[in-house]
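One structure, pasted below without further comment.
Left out: one protein chain. Kept in place: all the others.
Going by the order they are written in, the chains are A and B; count residues from 1 in each one.
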Amino acid sequence: MMITLLTDFGLADHFVGTLKGVIASISPKTPVVDITHEVPAYSIPQAAFLLDQSWRYFPKGTIHVAIVDPGVGSSRRPLLIESEQHYCIGPDNGLFSFILADPKSKVRHLNKPKYWLPDISTTFHGRDIFAPVAAHLANKIKPSQLGTLITDPIRTPALLPTRLSRRTWVGTVLHIDRYGNLITNYSQQQFDTLRNRPFSLTAGLHQTELYASTYAHCPEGELCVIPGSSGYWELSLANASAAKLTGLTPGSPLELTLA
Amino acid sequence: MMITLLTDFGLADHFVGTLKGVIASISPKTPVVDITHEVPAYSIPQAAFLLDQSWRYFPKGTIHVAIVDPGVGSSRRPLLIESEQHYCIGPDNGLFSFILADPKSKVRHLNKPKYWLPDISTTFHGRDIFAPVAAHLANKIKPSQLGTLITDPIRTPALLPTRLSRRTWVGTVLHIDRYGNLITNYSQQQFDTLRNRPFSLTAGLHQTELYASTYAHCPEGELCVIPGSSGYWELSLANASAAKLTGLTPGSPLELTLA
Partner (left out) sequence: MMITLLTDFGLADHFVGTLKGVIASISPKTPVVDITHEVPAYSIPQAAFLLDQSWRYFPKGTIHVAIVDPGVGSSRRPLLIESEQHYCIGPDNGLFSFILADPKSKVRHLNKPKYWLPDISTTFHGRDIFAPVAAHLANKIKPSQLGTLITDPIRTPALLPTRLSRRTWVGTVLHIDRYGNLITNYSQQQFDTLRNRPFSLTAGLHQTELYASTYAHCPEGELCVIPGSSGYWELSLANASAAKLTGLTPGSPLELTLA
């Protein structure tokens, strides 16, 4: 049993350390692993994407605490989700939309203050609610003791490319990674045809018709469409930043035309 | 028994990894947890604040290694402090002022090279002195074997608001967090009256008379005084940075007038 953390807390404050202190005080033997704390502040869609990319790689039974929580202290509900023998804990604001797409997932409203810290601040539920609940769950407290089942968690509709005409779609940039690769929302499965059929992808003022199987096969200085590790097609520039070249950001449109 | 680390080393160098290697070589089973390594370089007051915000959330027996050490290699003393069954290790430069405010805290000068690495550099006592001492302490070496008691560690005077007149104080910005919230040195306990009595707080060219119980209750675009999780009043802007709006930095003055 391990706990992962994914937040927009950054690493310059004491926030992440404090979460780990709270967990260690309740469940000293449970290992805690950071996924990332550098989600852009308040960016729920980026957090949802990053969680979706990583959670399946952890062992069954892992407890994923994910916190991007602009509504902290308001009436938004704290949640516990069970899906494919993984657990997710965090605010009810769409952050878990990918996981909730599985109709077998079970959702609970965390409403048992017995398993929270005694004093609840209005601004740091990570410390006061989410971390203690995760630690108690790691200590084998049953989900049913932590909250009651609900059926109406917030689900953000999946961001799929829109078909404009028989051969044209408009998609979007889901995420920009460290290397400036633009991760698109064109899935490799649905758009498998890009591997061997001529296409044209428009990214801002730039356009590419190049497919490359790896970064190393992408000609220097040319924008390429690459089958990234995310399961989505990615727009890349060999050893340089496609994001900087194109000026695109998450949410920017990407028009695809198949020949 | 666990060890926490709080430094201004940043994460781009090998420094933090090397500390963990040294600890693992001496005490392989002791878990090591990062509080933060992004304290602004040389900023002792920020490190003191961040340590004070987090250490109590860790289990009793935890060893906190805190290093912001512009005087490394000079005659400044390496310290071991015991307080409320927690241990703190680091340089004698005011970093532990909050913990030393407790008159029952015991302070030792780490002066037993037997528990240091064999070669002591003049610039990296984290690796050569603080990490090995923490690891030996985790291995149950007694504090009395690691150093001799002293009574004159450096204590920076507490930074409290100054009363200017019967209804006016001048305080300061203690810290700016990831979200651009300005953490003031007005404690919620001493200034509890802000919850229900009219007030006016001046922050640079801006002024606010608004109290909000949570970020979510703060009107869009308006500076609000919020009871943050720090125990101090915080100046916040809903989903935006109060620090950017006001241009204030740690140390900037904040004038409070009660109506």
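In the analysis below, a contact is a pair of C-beta atoms (placed from the backbone, for glycine too) under 8 Å apart; a residue touches a chain by one contact, two chains touch by 3 or more.
What you are looking at is a predicted structure, and each value in this text was computed from that prediction instead of being measured.
Summary of contacts with the chain left out: across B:G10, B:P143, B:G180 or B:G204, the touching residue is B:G10. Across A:T36, A:S105 or A:S200, the single residue that touches the chain missing here is A:T36. Only one residue from B:S121, B:T162, B:T193 or B:T249 touches the chain missing from this view: B:S121.
Within the entire complex, the positions of chain B that touch the omitted partner chain are 8-18, 20-22, 24-25, 28, 31-32, 41-42, 70-74, 76, 121-124, 127-128. Not every partner is drawn; the one left out touches chain A at residues 2, 4, 6, 11, 31, 33-39, 50-51, 53-59, 62, 177-179, 213-217, 226-229, 234, 239.
Please note the rule applied: only the chains that are shown with their structure count from here on.
With centres defined as mean CA coordinates, chain B is found 31 Å away from chain A.
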